[in-house]
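Got a structure for you, questions after.
A single protein chain has been removed from this complex, and every other one stays in its place.
Labels run A and B following the written order; every chain starts at residue 1.
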Amino acid sequence: MTGSEAMTRDERGIAASPAAAAPLIEVEDLEVAYHVYGSAPNRALRGISFQIMPGQILGLVGESGVGKSTLARAIMGVLPSPGRIERGQVRFMGSDLVAFDEAELAKERGRNLAMIVANPRGELNPLLPIGRQIAEVARAHLAVGREEAARLAIDMLKAVSIPDPERRMRAFPHELSGGMAQRVVIAIALVCSPKFVISDDATSGLDVTVQAQILNLLRRLAREKHMAMLYITRDIGVAANFCDRIAIIYRGQIVEEAPTDAFFGGPEHPYSNLLLAAFVHDPRLRARWGAALARVTPAAGEAACLFADHCVNRQERCVSERPALEESTPGRLVRCHFPVHR
Amino acid sequence: MGTLRYIGGRLLFLVPQIFGIVLVGFLLVKAVPGDPATLMLGPMATPDSIAKLRGELGLDKPLPVQFIIYINRIAHGDFGTSWQTTQPVVEDLAVRFPATLELVSFGLLVALAIGIPLGIVSATRRHRVLARIGDFYGLVAGALPDFWLALILIYVFYSLLGWMSSPIGRIDVMLLPPRTITGFYTIDSLVEGNWPAFRSSLAHLVLPVLTLGLVNAGPILKTTQSAMERMLQADFSLYARLCGLPEKLVMRHALRNALPSIVTIVSVLYGFLIGGAVLVEIVFSWGGAGQYAVQGVLNADFNPVLGFVIFSALFSLIVYLVVDLVYLAIDPRIRQ
Partner (left out) sequence: MEPLLEVTELVKHFPLEGTRSVVQAVNGVSFSINKGETLSLVGESGSGKTTVGRCVLGLIPPTGGKILFRRKPTGHGWNVRSPGMRGKIQLVFQEPGESLDPRMPVMASIEEPLRSMKLTAGKRRERVRDVIERVHLPQGLLEQYPSELSAGQQQRVAIARAIVTEPELLVLDEPTSALSPTARAEIIDLLVHVQRELGTAYLFISHDLSAVHQLSHRTAVMYLGRIVEEGMSDEVFRTPHHPYSVGLLSSVMLPSPDLKRETTFVLEGEIPSPIDLPPGCPLVSRCPFRIERCAAAFPDTAMVTPTHRVHCYRHDEVAGREKATDTFAAFQRIAERVLSLPHHGEAVAITKARD
């Protein structure tokens, strides 16, 4: 990181201290399960809690299938129908989103609460020009007329660095490259200047150079508009470069949360160490943290830590008592009876 | 520019398409048993006169030669004469084709007016009662024979209730049909300012149009319903809701994306009904093209049959061309 970037991180770190500001969004004990007829419910999220300050970017890192997308959709209120929020609260701007009905949620979505989706060309309406799709979202939430909305759309296209925006307004989704379509989807998410933005794996399909540009863009916009952002990804490298804090999610639970620099100075949860070990060449070092992955038969029971089956540091207590997410060092949370302190 | 070139190309392609249809039609018609000469002269005819008539009709020549003669005549606009009506086929069709077109066009409009809204309601399940009605309707309409429905409607509305005028023909027997411009009695009488003719032709259209409309609303409803259901579950609809767009707008976009499927079925029905409305035409003594062709088949009167086949094929091809242009207008992805 260059010097200027390091300084901005500290600035945001100071702003994030509890005394200074209240969190913009606070998720508490969120539990989501998918109920499929004929089998036990699939517990996708088991008590997720976190908070994000305005202007802060929280990275949520986990492998496929651990519940990252489920979390995004639960917060936005668009869980597909076999999924239900069983417990928990999502406190946003003084209200609990979980208690909202569809009509109230629809008012918030796009307006104060927005999501940047992955696979943008698949999600945009193939029959409408992109300018119109941006303008429609503006008109749905802001009290603007057709011309004003079109102007807002052009402004957004400029803000996301799409060249020749007046002409591009009339382009159709299939005419855009992946990078451009991703920028359009960002433009749609940000046109109403929402307070909170979720990026659901939004840049993983893009080429490396395009991804770098888009993340620079998102960071600049987030800073300018004082948004809080939840950046969901499988790529720990990207999260490290882009986010202020990192949360690691494993099987529906957050197992560690820490400021990015501190995290990479020494992850505290064995699973986090495992994720980091995937980058090193030395197979012995990888085995040191991942040897237990080969364990095929689950030894742990219902009450055990969810990572116990694959944890190299497993002890007696891990199998009989599930750990809670607690503060280990100031500003850091970890869900482990025997966190790794160096 | 590209569009004009496309249309030009398609119109040019019509020629070999028509040729193929004429060839197949000709061969099929010749395969129908029954000798026209015998039928024309009646049971008292002598073998000599039959042979003489066959010679005159050219029926003794080899098949390929007959075909070439026929193609040649068509190219000059001579579709032959119907020995039943003793009129040139072209003149017969000039009256009967518009009659069928008028009936079928209004019928399809009614079918659309019933089928599309019900299809949308069934797909979105907004009103539970209406949705159930839509489901039931889709089920039943496919099973309804159109001539049976026609008879029922006549019985109820004419015989029992006396609300409708007599179900014979396109216009009241006492009135003269309007001057022919398009062949559509309704349009022609409007243009003329001939109010009695207009009211009468409209009144005579009610029952047959209702019949066709009610029956054909079934497939339109089912197509609309399934297309709408798919579009409402598609990624772009979920995304639209994710952006907080109101549900009405989401539905409007879904409908727009469902249009190609609906347009397809309408075009297929349109082409089909030109001949397919024959039973309704017979029940209402409409004097339409389908009726004309059927009589030709039953009496081995080849010229009307071939004439009808060619005209209705041409009509279908033009309908498909229009439909393809509509697709181009709706879906920008095709324009590439």
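FYI, contacts are C-beta pairs under 8 Å (C-beta built on N, C-alpha and C of every residue); 3 or more make two chains touch, one makes a residue touch a chain.
All figures in this text were calculated on a predicted structure; none of them were measured in a lab.
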- Task: Considering the entire complex, write down the shown chains that touch the omitted one.
- Result: A
- From A:Val78, A:Leu127, A:Leu142 or A:Val210, residue that would touch the chain that is not displayed: A:Val210
- Missing-chain contacts mapped onto subunit A: 1-3, 63-64, 163, 177-180, 207-213, 215-216, 234-242, 260-261, 264-267, 273-283, 285-286, 288-290, 293, 313, 315, 317, 337-342
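Going forward, only the chains that are shown with their structure count from here on.
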- Task: Starting from the mean Cα coordinates of subunit A and subunit B, work out the distance between those two points in Å.
- Result: 57
- Query: Which residues of subunit B touch subunit A in their complex?
  - Reply: 235-236, 238-247, 249, 253, 256-257, 330-333
- Task: Would you mind writing out the residues of subunit A in touch with subunit B in their complex?
- Result: 76, 78, 106-111, 114-115, 117, 119, 122-128, 136-137, 140-141, 172, 174, 188-189
